[in-house]
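This structure is in structure tokens; I'll ask about it shortly.
Take a look at subunit A:
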Amino acid sequence: DKANDTLKVAYTKELENVDSFFNSSREGVVLQRAVWDGLIYRDPNTNEYKGNLATSWEWIDDKTLELKLREGVTFHNGAPFNADDVVATVNFVAKEENGVKTQRNVNWMDRAEKVDDYTVRIYTKKVFPAAIEFLSGPVSMYPADYYAEVGPSGMGLKPVGTGPYMVSEVVPGQHFVLKKNENYHDSPKGQPTIGTIDIRTIPDVNTQLAELFSGSIDLIWQVPSDQAEKLASMGDRFTVSNESTMRVGYLAMDAAGRSSMDPNPYKDLKVRQAVNHAIDRQALVDNLLKGKSKVVWTACFPSQFGCAQDVAQYAYDPEKAKALLAEAGYPDGFTTDFYAYRNRDYAEAISSYLNAVGIKTDFKMLQYSALRELNMKGEAPLSFQTWGSYSINDASAMVSQFFKHGSLDSTRDDQVLEALNVADSATDPDTRIEYYGKALRRIADMAFWAPMFSYNTNYVMTKEVNYTPTPDEVLRFTDMTWN
Partner candidate 1 sequence: MTKPLLSVRGLTLDIPLARGTLHAVRGIDFDLYRGETLCIVGESGSGKSLTSLAVMGLLDKNIQRRAERMDFDGTELTRASNRQMRALRGDRIAMIFQEPMTSLNPAYTIGDQLIEALRLHRSVSRDTARARAVELLEKVGISAAASRLGQYPHQLSGGLRQRVVIAMALMCEPELIIADEPTTALDVTIQAQILRLLVDLTKEMDVAMILITHDLGVVARVADKVGVMYAGELVETGPAAEVFGKPMHPYTRGLLRCIPQPGMTERGGELGTIPGIVPSLIGAVQGCAFRTRCPHATEACGGEIPVRGEQSHRFLCVYADGARSVEGEPA
Partner candidate 2 sequence: MSAPVLELKNVAKTYRVKQGMFGKPKPLNAVNDVSLSLGRGEVLGLVGESGCGKSTLAKILLGLEEPTSGQVLVDGEAIGGQDRLALARRIQPIFQDPYSSLNPRKTIADIVSLPLRVHGVGDAKSRAKSVRETLELVGLPARVLNTYPSQMSGGQRQRVAIARALIMHPEIVICDEPTSALDVSVQSQILNLLNELRAEFGLTYLFISHDLAVVEHLATRVAVMYLGRIVEEADVGDLFDAPRHPYTRALLNSVLTPDPSLGVPDTQLGSAYPNPISPPSGCHFHPRCPFAETLCKTKAPRPVPRAGGHVECHLHDPDSTMYRPDFTV
Partner candidate 3 sequence: MEEITGPTPRQILRKRVTGHTGLLFGLAVVLILLFVAIFAPLLAPHDPYAQSLSSRMVSPVFLGGTWEHPLGTDHLGRDYLSRLIYGARVSLLIGAVAAAISGVIGTAMGVAAGYFGGKVDAVVTFLINVRLAMPVVLVALAVVAILGGSLQVVIGVLGLLLWDRFAVVMRASTLQVRRREYVAAAQAIGASTSRVILSEIMPNIVNNLIVIVTLEMAHAILLEAALSFLGLGVQPPTPSWGLMISEGKNMMLFEPWLVLIPGVVLFMLVLAINLMGDGLRDVTAPENRS
């Protein structure tokens, strides 16, 4: 709504907590980028690292990173930003018992130490070359005193950061209102221009569209391709942009045999290969996902550093799939629980392909958290999942997340683990490329997963709004202007 200088945005999901360390959804990332700043910033177009709250940084040794902080920055509540805030934030989030939602984002840090008011050192637990990427992503800096006082739940209700927008109102489950931070420091994120951002939670796309039509929403995103197509054809009312995202959809199989399924067909390589052969990925991409989506064969997003593409590919071949099943001792197929948490239509299409080769699915649609819980317990024999890597352009953000024998690892393959251990801790890019490639090829050969496709996001906005989306699926309010 240009007249009121208020951009109205719809969110699909309700955040469990506005505190960016305590939610794990895409919407949370968007909010995080708007309200808080990280120490470093990666330009989404050039992929160049720039200083944000830190102005410079250097590795003192393999595990110690020293950063110089920007001076003169204040938090939204007026408190000045300095080394104490960095130390407090890092030390708080790095502690596992504080329960940061996505441990992977923070558990590489051991602690931080203050050198002087504007210099800090961050110690990593192991050698961790992706540190810069993480520091420019999910690790936001919080005001030490305020956070100590209110904690995550207080932060959730009244968030305070240094970011380009400050939160003026939180009505849980309904909306947040962001106001332009007039005192925003000279950040590589750029200065905000739109005065107010009103973010409403509207879970149903259809309702979002209805609101868009009636003019009470200016921008929606993650619009399914069908609707986006229709909206684009409506011509002059809306701008529809499509951008690829780092999100990869895949089928996870219980290759480790942790589920209660007995006999567990997924322990058999042939069955896993059959699953891989059974699905026409290209048809899914062409007809369902459309846009900039691509078929993916790896357990990572192709643009990610280390995401080798020379891996085994399983062409769509239902006959072969049936044959493989028969070889594995399932001439008539078998029945399996099949879980999914989003894109019911994609999952349904996939299950239809599986049914066609004899794998009968007992389909169950769960919320993300519930499925994640099942996966951690290893109770989902077959599930359709997606991973967005927190927009971190490094293979470790995906493959290392799932194949290092953690609770979410459904394969538990030692070879993969070994390769990933080397890759994750090496500082030499070539070594990393080599070992990620090793792991990824092993994963593809063993058909531990059936990677499917990359996602794309459709952004639909009224013609009043001017915004060019970036491929990392993060809405940048600072980049938005009124036409």
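Per the selection procedure, all candidates are chains of the complex that A comes from, given by their letters.
Keep in mind that, in the parts below, a contact is a pair of C-beta atoms (placed from the backbone, for glycine too) under 8 Å apart; a residue touches a chain by one contact, two chains touch by 3 or more; residues count from 1.
Computed from a predicted structure; not experimentally measured.
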item	value
Of 1, 2 or 3, the one touching subunit A somewhere in this complex	3
Subunit A residues within the candidate 3 interface of the complex	204-206, 209-210, 213, 224, 226-227, 230, 280, 283-284, 286-288, 344-345, 347-349, 351-353, 355, 362-365
